[in-house]
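For chain A:
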Amino acid sequence: MRSRLKLAVPLLALALAATGCTSSDNSDPEPVGSTGGNAAVGSYPRAETLYTTGTQYGPPSNWNPLMNWTYATGTVGLVYETLFLYDPQADKYQPWLAESGEWKDKTTYELKLRSGITWTDGKPFTADDVVYTVQLCKLPSSTYSTLCTWLKSAEAVDKSTVKFTFSKANYQEWANWVYNNPILPAHLWKSRSENETTSGANDKPVGTGPYKYLTHSQDRQVWVKNDGWWGAEQLDVAPKPKYIVDIVNGSNNVALGLVLQGSVDLSNNFLPGVSKLLGKDSGYGLETYYDKPPYMLSANTAWLVTNNTKKPMDDPAFRRALAHAVDTQQIAKVVYGDMVAPADPTGLLPIWDKYVDKNVTRELGFSYDPAKARSILADAGYKNTDGNGMVANKDGSKIKLTLMVPNGWTDWMEAAKMIAQSAKAAGIDITTATPDYNSLVDSRNSGKFDLVINNDQQMSNTPWTYYNYVFRQPIAEQQTAGNFGRYSNAKAWKLVNELDATEVTDLEGMKGITSKLQRIQLTDMPIIPLWYNGLWSQYNNSVWTNWPSASGSNHYLPTTWRGYWQLDSILMLDQLKPAAAKK
Partner candidate 1 sequence: MLRLDHVSKSFGLGAFGSRSFLAVDDVSLRVAPGEVVSLIGESGSGKSTIGKMILRLLPVSSGSITFQGEDVSTHTGKALKAYYRRVQGVFQDPFSSYNPIFTVDHALDLVRREYLGDLSGQEWRRRLTSVLETVSINAGEVLGKYPHQLSGGQLQRLLIARALMLDLRFLVADEIISMLDASTRIDVLNLLGDLKTRGLGILFITHDLSLGNYISDRTVILRHGAVVEMGATGLVFGNPCHPYTRALLSAVPQLHARWGAAPEQQAPPVPGGSAPGRQAPGTPGATTTAVPPAGLVATVERSRTAPGRRAALVEIEDDHFVAPTGNG
Partner candidate 2 sequence: MSVQVKDLKVYYRTLRGDVRALDGASFTIADGEIMGLAGESGCGKSTLGRSLIAIDGRMRYVGGSVSLDGAALPLDDQAAMARHRFTAVSLVPQYAMSAMNPTRKIGKLVTDLLRSRGIAPDTVLGEFRRRLELVGLSTDVLARYPIELSGGMKQRVVMVISTLLDPSLLVADEITSALDVSTQKAVAEAVVEFRDRGFVASTIVITHDLSILVQMADSIMIMYAGKPVERASTDAVVSSSRHPYTRLLLSSLPEVGVRYEEHRLSGIAGRPPSLLNPPPGCRFRDRCPLAFAKCAEEPPFVEVAPGHSAACWKA
Partner candidate 3 sequence: MRRYFTRKFLIYLLTFFFAVSIDWAIPRFMPGDPVQSMLSRAALHPESATAMYDYYSNSFGLDVPIWRQYLNFWGSLLQGDLGTSVWLYPQPVSSVIANAIPYTLALMLPAILLSWWAGNSFGAFAARRKWLDNTALPFAYILNSMPYMWLGILLAWLLGSVLDIFPLSGGYGYGLQPEWSLEFIGSLLKHWFLPFASLFLVGFGGWAIGMRNLIIYELESDYSHYLTALGAPQRLIRRYAFRNAMLPQVTGLALQIGVIVAGALVTEIVFSYPGLGNLILQAINNEDYFLLQGAFLFIIIGVLIANFVIDMVYVLVDPRTRTGMRGATS
């Protein structure tokens, strides 16, 4: 007994030293621009703290808003802000750092900035900051380096006015840019090297946003409210939580446990089986956006990418048959427990429903129908020659396709099994493979695959992003972003570019083009839309209430995902109410 104690003491000390050194290493007790008083917070009062999870899968590693795939949850949105917000459900641009923006002529855009905004280090926000940020497109390592190919110049007319001159006006893309990209403080960033700018850790983030960096450790990122935030005064927007603690989480099941316990208020993880735990009688106080299927908003479309350069997928008829052979209803029901909805044949997200040409889909659309699939195959000359029920190529060679999904992506793994099962029922021999994500990316980008599933195109302000992704030309040796199926159609690509050059206010013009694109898409089937992946989001209402829902006043996107705060998620924080206050 004695020796056990002897051992226990130094071990405890070790454990403490461990966590102690973690915090002292990385947390700056006095973040730049902080008004003090937050250095020695022992614990965060539960009633004032919002716990989130579902974005960060590893220890927070940088706070660089330009590294849009890895920055700590909330870096853009909570700290760095964009010129506009875009509300996808209302299809409305809300001026944010900008007061207004308008096209002065076909190639000139003038931006008016709000006044009275300061960075958290006390310096004012000015037109120079916007000019600096836009001009980062000159850096080859910038994520928007292509902007510089059609932006001629950006100049500060005065402190709050910026004039942009374009060589070619891509209205859709620009509208996307202005709400997507955060503005950086030129006075702090100007002196930084390219390396530091585009890939530095930026561990003392100075922004204009409603929250400031407080601390972080291996498994969490903590933000504290920026009391002097401009929005409170100018927009009457007041995010309620004093602290936001985002929890690093590698596994969904742990997230489920946390949100059930109420340790986490908002989980943006895919939580299988959660639909069973909703509702008052379950006693967990769990809510989702819809209280019935599909429960979740739709964030993106998952579609089946066929390798259109390979036999027999190079035959539109075969792809069409395959489209009829996938039972997406069953996937939505069994794999996702009704938390997703089968996709429209066009693949356009529900927010883009107005762009769907119902005439086209009525004529060319598809749904699960194995008999139809079989008849399409038969008509196109694919016959079952060896009597095993599986069709063969027209030249008699066997068809044996492999559907790859990344290992560990369990929902997709299950979905893939179902696709294979239902395709077999229609006579198409598909087996599944689950390689490592990286090797899948490798094969996918270089065109060495039969079938993969992809859902990388997120919701945005314009279906252009969707079509740009699907029809992207030219085909390169490595397809890094979009058109992995290597579908080649110059006409469609021209239409996509025309769409880009259509003003965002010209709804009818856009519809005209998207209708043509839909016709091409549904005739040729370069991709096969499967289901709408959910904007996974489940909330526990024990501490915070008035969560976003289809019925209530709070209709904002309930997510912490990167790129979504500027899609109005930030306004969700304004709508939250402390649970105690309600009662």
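These made the cut because all candidates are chains of the complex that A comes from, given by their letters.
Note that a contact is a pair of C-beta atoms (placed from the backbone, for glycine too) under 8 Å apart; a residue touches a chain by one contact, two chains touch by 3 or more; residues count from 1.
Here the structure is a predicted model, which means the values were calculated and not measured.
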**OP:** Please name the candidate from 1, 2 or 3 that touches chain A in this complex.
**Re:** 3
Original post:
Which residues of chain A touch candidate 3 in the complex?
Top reply: 3-4, 7-8, 11-12, 14-23, 25-26, 40-44, 46, 49, 51, 57-59, 61-62, 64, 67-70, 140-146, 149, 180, 195, 198-201, 215, 217-220, 222, 245, 247-251, 254, 257-258, 261, 263-264, 408, 435-442, 445, 456, 458, 472, 478-482, 562-563
